[in-house]
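Note sheet for the following structure.
The complex appears here minus one protein chain, its other protein chains still in place.
Lettered A and B in written order, each chain numbered from 1.
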Amino acid sequence: MDILGSTRQAFALLLSGDAELWTIIWISLRVSLVALAAATPPAVVLGYALAQKRFPGRRILVVLIQGLLSFPTVVVGLILYILLTRQGPLGSWHLLFTQGAMIMGQAVIAFPVLTAFALAAVQGADPRAHETAVSLGASPLRATLTTLLEVRFAVVAGIFNGFGRVISEVGCAMMVGGNIAGVTRNIPTAIALETSKGDFAQGIALGVVLMLFALGISIALGLLQGRGGLK
Amino acid sequence: MSALLSFRHLRKSFGERELLDAGPFAIGEGEAYVITGDNGSGKTTLLRILAGLEEGEIAGFEFHGLPLDHGSLPDAVRHDIVYVHQHPYLFHTTIMHNIGYGLAARGIHGTERRRLAEEAIAWAGVDHLRAIYPPKLSGGEKQRVALARAKVLRPRLFLLDEPTANLDGEARGQAIALIRQLVQDQSSLLIACHDRELIELPGMRRFHLEGGKLTQV
Partner (left out) sequence: MHHYISCLRSVCRIATALGLALLAQSLPAAELKLAATHTLVDSGLLNTLIPAFEARSGIKVRLAIGGTGQVIRLAANGDVDAVLSHVKAEEEKLVTSGAGLKRYAVAYNDFFIAGPPQDPARIRGIKDAVEVVRRIHDAKARFISRGDESGTHVKERELWRAAGLEPKWAGYLSAGAGMGSVLMMAGEMQAYTLCDRATFAAFRARTGLEMLAAGDPRLYNEYGVVAVNPARFPGINADTAAQFVSWLTSVEVQGLITSFRIGGQQVFFIPAKAR
């Protein structure tokens, strides 16, 4: 087991634009970004509603969302698998072992994170923002959008957080995606496979990419915190 | 002169404590009033209730001849009354966007909106500040931008909450100058304050709030 050699190989793979490697990275990005795009609007709407409206069951919903923040992703994968399998209720969609299933899984996993951050963001909004908007003649919809824009940094922080959670998730992705080369093999499932085969070069290369993503997210969050401004 | 805004009775309590028990009340179009009273007398609460930002028990509320159910201000009225906070909130965008906000809400866009906003910026004398990120403005600068943001909408009624309470020196003078302009333009104003200079502006009438009751002075 030559770790140094594998590491050198890993960087060679990354820099040479190895097609297989970059397909894996592309699949990871595509699946996670689509999942976030799908999950963010409803999550923001729900977060806003939980923050601003009083309705029966509101408190239970808030507790539920916060509980789901660390819901085991393999259980998400299990439930989704049972739903999507051919004999299951959604079997006719033929989504199992496709990117579509992975996107569904990641959207479900990211949703509580996005909602919780949106909720916190709106709760932290200056109440005068909404009042000013209304007073200047904004319709309820416009006033809501204005409030959300005012807390946009905190909401975007939620999106980055959600991205971090799904880009490196392996349990659900493996189960509903099937780790099929060129189709549903993303960064974490590829790392799992390569490691189990003892081929560390590709695993290390992909691990480096994931770490760079994590670093990027960290930096972005730090910048956002500065801009978002602690009053 | 026909009443712009009137109500027969207004009551507001916080738990056991009754804060407001006022009425009948009426102000006319084109008239400017200050509402004076000690701190905690309820001036701000009164204005906020009239602005629709707080609940209150009102009987016989009429605005410009229209009787209103005070739960929800209809669009027409929302567009006609502008309330300015004591510490005005400027959106985290640009001064231009702030001033143009109400215009956009009324469906005024493009060159027309820009023209009106530029007029307001000139009126408030904040042209030299336009590149500054609004949260970074001083209290006095924010107040002037907020007044411009309200004036550009040509509302039927301005509700100003303690516009000069946190300002002194030059900033206060500039804010007072703008308000004097509004009075001279025959805008309808209801201003909660205890600023001597505002109270004594030519053309300014006065109500006094004490013990929950409003009396014209």
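Note that a residue touches a chain if its C-beta (ideal position, glycine included) is under 8 Å from a C-beta of that chain, and two chains touch if they have at least 3 such contacts.
It should be emphasised that the depicted structure is a prediction, and the values quoted were computed from it without experimental measurement.
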For this session: Would you mind listing the shown chains in contact with the chain that isn't displayed?
Result: A
Problem set entry | Contacting the left-out chain in the complete assembly, out of A:Thr73, A:Gln99 or A:Asn179 | A:Asn179
Seminar exercise, completed: Full-complex touch with the removed chain, picking from A:Tyr48, A:Phe97, A:Phe160 or A:Phe213, is A:Phe97
Seminar exercise, completed: Of A:Val45, A:Leu193 or A:Leu221, the residue touching the omitted chain is A:Leu193
For this session: Over the whole complex, note the residues of chain A touching the chain we left out.
Result: 1, 85-86, 96-97, 178-183, 185, 193, 196-198
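FYI, only the chains that are shown with their structure count from here on.
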Seminar exercise, completed: Between the Cα centroids of chain A and chain B the separation in whole angstrom comes to 45
Seminar exercise, completed: Note: in the complex, chain B contacts chain A through residues 51-53, 75, 78-79, 81-85, 87-89, 91-93, 101-102, 105-106, 135, 149-150, 153
For this session: Would you pull the chain A residues touching chain B in the complex into a rising list?
Result: 126, 128-129, 131-139, 142, 146, 149-150, 229
